[in-house]
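Some chains omitted; the rest stay in position.
A, B, C and D label the chains in the order they appear, each numbered from 1.
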Amino acid sequence: MSSSSLTHINDRGEVRMVDVSAKDVTSRLAVAEGHVSMAPSTLDLILEDKAQKGDVLAAARIAGIMAAKRTDELIPLCHALALNKVAVEFDAQREEGKLNVQATVKVDGKTGVEMEALTAVSVACLTVYDMCKAVDRDMVISGIRVLEKAGGRSGHYRAGPEAEPR
Amino acid sequence: MSSSSLTHINDRGEVRMVDVSAKDVTSRLAVAEGHVSMAPSTLDLILEDKAQKGDVLAAARIAGIMAAKRTDELIPLCHALALNKVAVEFDAQREEGKLNVQATVKVDGKTGVEMEALTAVSVACLTVYDMCKAVDRDMVISGIRVLEKAGGRSGHYRAGPEAEPR
Amino acid sequence: MSSSSLTHINDRGEVRMVDVSAKDVTSRLAVAEGHVSMAPSTLDLILEDKAQKGDVLAAARIAGIMAAKRTDELIPLCHALALNKVAVEFDAQREEGKLNVQATVKVDGKTGVEMEALTAVSVACLTVYDMCKAVDRDMVISGIRVLEKAGGRSGHYRAGPEAEPR
Amino acid sequence: MSSSSLTHINDRGEVRMVDVSAKDVTSRLAVAEGHVSMAPSTLDLILEDKAQKGDVLAAARIAGIMAAKRTDELIPLCHALALNKVAVEFDAQREEGKLNVQATVKVDGKTGVEMEALTAVSVACLTVYDMCKAVDRDMVISGIRVLEKAGGRSGHYRAGPEAEPR
């Protein structure tokens, strides 16, 4: 906890974009993760497809990358940023029925890019959900959080091991 | 599980938008939920604000509504739909440090609107995250799932009680 | 004054998209107007250009038409609509230094299109402003209002003569 | 009046984006204003709401901020800019039935941000209009102009007192 009031709310309780005029342009990185829980048989369908042509994961990867670039259109108080890199990776845990998604974003800018990484993860998960929803109505998207953040005044942040589900 | 193959993948493993030409226009509803886990003190900041002017939740609500209308721009294979209604509601469980988000979407159309409801929930959660991230780096967005779906050929769906965290 | 509470605000003071599920699809029309006040010499530059190739007004017309189609992305609680027609017209009053803008929008839909017409006028005016701002810093955009509205339950509305400036 | 021809029109009368390659990146600021004229009773509805939760003005504020970030998508010849700050403020004059809107935009860039400030004001006004139109059909949006502009080669500009309505 680094402060006791919300930076996006002014003294009158009104929302505002934080003024970053005085902040330095630095190289920044953020890594976020999340996962889609599904029936193992649903995960098999995705993985079989991957063995063939990978289009489910390709679609989710592309959707996540494209969404990261539009984060400032979705999140009202985010600053527009010209991202240097967006990567979206998947990792399947078949037995647990979990498809893990991890996004890495880099920028030279005045603000961090954790929202861009979280948006990439969220939209990639939603795309997987969309493509599998006809075969599995009980999927759940969970565990969306920041894993690592570097650059900027707040120093290097690295999340602990996944907390107890809460 | 209503089928054994992915509707968005054709026989060659390529992605496709499902052809809905032959489907009827019917009244459809979807309700989705999710939550942001945070420190109780972070939740207090939001709720105090709510007591005053509610701008954190107002911003998240508006972001969720606006994102629902743009779902087809974010999720590659979603059809564009002229939504009849989008509503986003919040419910706080202070002791558990959970801010619950629920979205309801209605349409008269050829396809269901669960992706629109899930997108509204996701972007509302991301907006809450953005507005609180300076005071709480350990927030997690979880439990994003469909609660209810009505209209269309697949009948009425209602999710069971929240499953064990997975 | 047709009612005493705001339709976009629920009982708890929260914003909402009005649920139009029960409304009929009808043919609807809206006409809006506005104007840019500028130095007569600025207006001359636009009109001379018009005599030649009309690109200032062409740019403003196209910007207005394109903006009308994206009204639901700009105005948080507007419903998306597939517009039948958008037209933007200009009329210059040289002596008064006024460039009048009028937009007409038609739809077959469940909601009126006055916001689309007002958005077309606003963005057309802003585009004229942008193209002339290097020669005239004192322009003012005013008088943006609905002239006529037809279709839907609220009946035909026609504005009175331009009121005293207020 | 700083020049005698339109910068966005070339010698052949064709529109163009001004080439800013040779311009320096400097800190720039613009402040714009505008207002919505409405019945005092309409203004009361907004203000009462504000006393409670402020969601009308919150929605308009957020819409204005989000629109500022997308100015280059709306105004054909505007350059894309990564804004440092966007703020939207309201001030009500109950007796006159006027809701004043003021927007402040900052950037480190090669072009001024008056169009971004004017766009924020315009879309905030349109959002207020949208949320009140069911109770007041005679609202008018007026007085949209630049109040102040700083940074860049053209020096500091400050508008005079509001001119006679024109």
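Convention: contacts are C-beta pairs under 8 Å (C-beta built on N, C-alpha and C of every residue); 3 or more make two chains touch, one makes a residue touch a chain.
Everything numeric in this text was worked out from a predicted model, so none of it was measured.
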Size of the entire homomeric complex in copies, 4 being in place: 6
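The working rule: only the chains that are shown with their structure count from here on.
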Between the pairs B-C and B-D, the one where more C-beta pairs touch: B-C
Separation of subunit B from subunit D, taking each centre as the mean of its C-alpha atoms, in whole Å: 32
Contacts with 2+ other chains: residues of subunit A: 13-15, 76-77
Touch list for subunit A against partner subunit B, complex: 1-9, 12-15, 34, 37, 39, 41-42, 45-46, 49, 52-56, 58-59, 62-63, 66-67, 70, 74-78, 96-98, 114-115, 118-119, 122-123, 125-127, 129-146, 149, 157, 159, 163, 165-166
Touching residues (chain side subunit B, partner subunit C) in the complex: 27, 54, 57-58, 61-62, 65-66, 69-70, 80-87, 89, 106, 108
Residues of subunit D touching subunit B in the complex: 50, 53-55, 58-59, 62-63, 66
